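All protein chains of the complex are present and in place, except for one that has been dropped.
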Amino acid sequence: MEYFIQQLINGLTLGGIYALIALGYTMVYGIIQLINFAHGEFFAAGGYMGVILLSFLSANGYLATYPWLCLSGAIILSMAYCSLLATGVEKIAYKPLRKSSRLSVLLSALGMSIFIQNGLMLTQGVYDKAYPTIFSQGGFDFGNIKVSYMQIVMLLITILLLILLNLLVFKTRIGKAMRATAQDKTMSSLVGIKSDRIISLTFIIGASLAAAAGIMVGMYYGSVGYTMGFVPGIKAFAAAVLGGIGNITGAMIGGFLIGMIEIFGAGYISSEYKDVFAFIILIGVLYFMPTGIMGENIDDTRV
Amino acid sequence: MIQEFKSKGKKYLIGLVWLFLLLWPLLGINADGTLTFVKAFSVWLYIVCASMIVVTIYIIHKKGLTLKLTKPLSSARNKIYAYTASMPKPLLFSIIGIIAFLFPFFTERYAQDVAINVLIYICLGLGLNIVVGMAGLLDLGYIAFYGVGAYTYALLNTFYGISFWLSLPIAAGFSGIAGCIVGYPTLRMRGDYLAIVTLGFGEIIRIVFNNWMQLTNGPNGILGIKPPSVIIPNFTNGFSLEYLYLKKLHYLYYVALILAIFTIIVVARLSASRIGRAWEAIREDETAAEMMGVNTFSLKLLAYAAGAVLGGIAGSFFAARMRFVSPESFTFIESAMVLSMVVLGGMGSIPGIILGVIALIALPEVFREFELYRMLAFGASMTLMMLFRPKGIIPSKRMGVRSEEKEE
Partner (left out) sequence: MKFKKLKLFILTIITAIFISSAAFAETLKIGSMGPLTGPYAADGNDIANGVRTAIAVIEDEGGIEGFDKIELFTEDTACDPRQAVAAANKLINNKAIGVIGAYCSSATIPASEVLAEEDVIMITPASTNEKVTERGLKYMFRMCGRDDDQSKAAVKFLTYKKVKTIFIIDDKTTYSQGLAEKVAQGCEAVGIKVILHDHVNQGDKDFSAVLTKVKTKKPDALYMSLQNSATGSLMAIQAKRNGIEAIMLAQDAVYHPQFIEIGKDATEGVYLTFGFMDAETEAYKKFIAKFKVITGTDKPGSYSAYAYDSAITLLKAIKETGGTDPAKIKEAMLKMNYKGASKDISFKENGDSGSSYIIFKVENKAFKNYWDPETGKLFSETK
């Protein structure tokens, strides 16, 4: 039982990260039907901005005196940085292609992904970068179950961001405009919604969530590397599809599910085949529910 | 001309400021707690200078000042087009054939090696073209079939000593079966669900290769695979037949050439056939195709199987050429590369895909001179090519216009 609970906690932590990345995929997909391959790279860029800012602060001694202030400052700044990056990528690589076939945008996204990844490598070096220690590695002990402070901080930040996002999308005018654009771009622009601006905004939100995930991953695992965006990117994409791509609640559920499947697959059956389990469940779910768990309206003309 | 600068200037300036904002934190904030501006600024200045030149050329071009230069060039190009178009097809093909045949005689190893890669990827690209370009099914796990083909030959050869030519149809068969297995559950899905499911299958097959120690030797891969052989008569002791293993690069080049020509013929015949047209009908509008009496179920499955067979053949050759297979050659990024070749070249068009393959295989090799900047340049050029030719280098003539693209 202890084993089970420990693994459950592990799964929740990992799932939270996937959920945050998956949200960016799903929001961008929902609004312009693009699988944004560069999204994993926003996640890596966020992680790198975190390490750059935090080691700068720590070298100047601010980190030791005001840890919380520095951490939140670093998160906000790197979210801003990734928003900037995402806007640029969107304006350069996706916007001119909005009217051409979806595969060309996909390829353009792939090119951008390779570009950003190698840009990070060239500016930051090929070696992994270590995060400065902010919180002690300790945690709470419940008998044999260990919950580290980092895990709690991560879960709290994840939940906070998810709540904020839900409020934004479902309770504000901007959110309403986003949903309208996702449903019908032509119609929504007829009623006065500036669809270009809304699309940029979606990219910004998605990228900043990925950036937050990047910092948290960096702090939790202790380091970032320039290839870190690729594998979580694919897993998060799977999570987004599992939940029903284009559906925000679905992406959260999908993210946590993929995290859990991975951890329990590795913990109970075999860790070498854990990705196989994740994909088999994904394929199984899609076979019986072809539009994912939460569903999505797809019409026949797509693709 | 100044007018032009003014109209573009604002956007351009914003872009430069944006670029600096992106660059500076990466280069200017140091881990030892200091801030530097010089490094980021100098890198930025280089980019500004380079982009200035490009923008100036672009504006001059827009103004029509380069017309004097480009006019003779474009007229010469048109002449060549017209000339080749007027040439009888068999003559055209035989010229290409002769050039391809003579290629190893005036090139060195490295060029031959790159050429073999190009030929393998032509097989792969054309195979994927059946699935993506003709039937319109997005497949992100295509490399798995390549892997199945490679492993089939590797295992048959190392365990049973079966020769390359004999195991080629077996490998093709296995890949075809794998194609059906992957294809079957995906038939119910559309669009991007299809993408992730095929990606998942691709990863599953790779992970199985990596973990099934008894059969595939896991990450160690399979060593000691024999290259393709031919039987040649030997007259030294009377008359006997003996195997000649084609180890030398230029022999392998010819084998690859034969396979590529075979693939091109198969795909060209398929696309001109009833089946090819049915696939295109499915691509353009599945529901309408079904109403017209096209059996979408079996045809989609057939598309997967046909694509897989071609991938398997290419895979067998890959194993025979490398004489070594390991799961690292069959990762997702390879699938993405093959897909890029198809899209970049122009979906559904055979010459386009061949050009796309050449572009994507030769580019990283040309960029080898840039060393570390190689992949950076590659990524940028991929995006740029898509921006300038979103339909591919040579778009297919029979590609319909989608309703949603016309809308806006």
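Each chain gets a letter, A and B, in the order it is written, and its residues are counted from 1.
Heads up, the rule we're going with is that a residue touches a chain if its C-beta (ideal position, glycine included) is under 8 Å from a C-beta of that chain, and two chains touch if they have at least 3 such contacts.
Model, not experiment: these values are computed from the prediction.
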Candidate in contact with the missing chain, chosen from A:G73, A:G88, A:G175 or A:G267: A:G267
Sole residue of B:T84, B:N234, B:S273 or B:S298 that reaches the chain not shown, by the stated touch rule: B:T84
Residue, one of B:N129, B:S326, B:S340 or B:S396, that touches the chain absent here: B:S326
Among A:M121, A:V153, A:A180 or A:I281, the residue in touch with the chain that has been omitted: A:M121
Hidden partner chain, residues of chain B it touches: 80-81, 84, 92, 95-96, 99-100, 103, 107-115, 117-118, 207, 210-211, 218-221, 223, 247, 249, 318, 322-326, 328-329, 351, 354-355, 358, 362, 365-366, 368-369, 371-372, 374-375
Touching residues on chain A - with respect to the absent chain: 2-3, 6-7, 10, 13-14, 118, 121, 126-130, 133, 137, 139, 144, 146, 148, 217, 221-223, 225, 227-228, 230-232, 262-267, 271-272, 274-275
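Rule of thumb we're sticking to: only the chains that are shown with their structure count from here on.
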Separation of mean Cα positions, chain B and chain A [Å, integer]: 29
Touch list for chain A against partner chain B, complex: 29, 33, 35, 37, 48-49, 52-53, 55-56, 58-60, 81, 84-85, 87-88, 92-93, 96-101, 103-108, 110-124, 185-186, 234, 237-238, 241, 245, 272-273, 275-276, 279-280, 282-283, 286-287, 290-292, 298, 300-303
Complex contact set, residues of chain B against chain A: 18-19, 21-23, 25-27, 29-35, 132, 136, 138, 185, 188-197, 199-201, 203-204, 207-208, 210-211, 285-287, 332, 336, 339-340, 343-344, 347, 372-373, 375-376, 378-384, 386-387, 390-392, 402-405, 407-408
